[in-house]
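As you look at this complex, bear in mind that one protein chain is not there, while each of the others sits in place.
And then chain A:
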Amino acid sequence: LFIMESGPEWLSEEVKTGTTIIAVEFDGGVVLGSDSRVSAGEKVVNRVMNKLSPLHDKIYCALSGSAADAQTIAEIVNYQLDVHSIEIGEDPQVRSAATLVKNISYKYKEELSAHLIVAGWDRRDGGQVFATLNGLLTRQPFAVGGSGSWYVYGFVDAEYRKGMSKQECQQFVVNTLSLAMNRDGSSGGVAYMVTIEADHTEEKVILGNELPTFFDQ
């Protein structure tokens, strides 16, 4: 005996990017990666969303948590960075972008529920990755986030080494995403990867059947 809900559950559930996101720094740039699943409760409402959002030419952020909150923060910071870069007359620093994200996350921490990882390249410090969870700001060699990240903490702790090359970082990102997408129900779809360097920014999509597989698949 149970009470019938008025309409399907997913219409009233908050839309979340239950997610896996990762960013890694290498000498000369950064690699960012994400899955593409957006869920509302049990339903997948978008299976091809690109969660790597540009904040500036050479600075991207990776979105996780509530889809609306994360997208809005990214849009606001994108605008603020445009203004800032005109004021200073040159490309903004990655630290500045991360600080703008952190300011919003911290000021509205009770209302918002999103975690953005900010990564990019600037002339002063090269490739940098910043985590802004809950309003803190910390630079790290790499950062993972989202619901899928819990399952790969062990893997990234074991596999990350300092001084990896660009190709090794890209492989590390793809492997991590694949493992997390296999275990986390809220992560899946395709993998998006962005590589940012001094002279260019490359966006790439890796389809489901091209992702690395492991012993039980």
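Going forward, a contact is a pair of C-beta atoms (placed from the backbone, for glycine too) under 8 Å apart; a residue touches a chain by one contact, two chains touch by 3 or more; residues count from 1.
Heads up, the rule we're going with is that contacts and distances are computed from a predicted model.
S.K.: Looking only at the UniProt record of the hidden chain, which name from "Trafficking protein particle complex 8", "Ribosomal protein S13", "proteasome endopeptidase complex" or "Thiamine pyrophosphokinase" is the right one?
M.R.: According to UniProt, the chain not displayed is called "proteasome endopeptidase complex".
S.K.: Among A:Ala114, A:Ala180 or A:Met193, choose the residue that contacts the chain missing from this document, as touch is defined above.
M.R.: Selected residue, touching the omitted chain: A:Ala180.
S.K.: In the complete complex, the non-displayed chain touches which residues of chain A?
M.R.: 133-134, 140-141, 150-162, 175-176, 179-180, 182-183, 214-216
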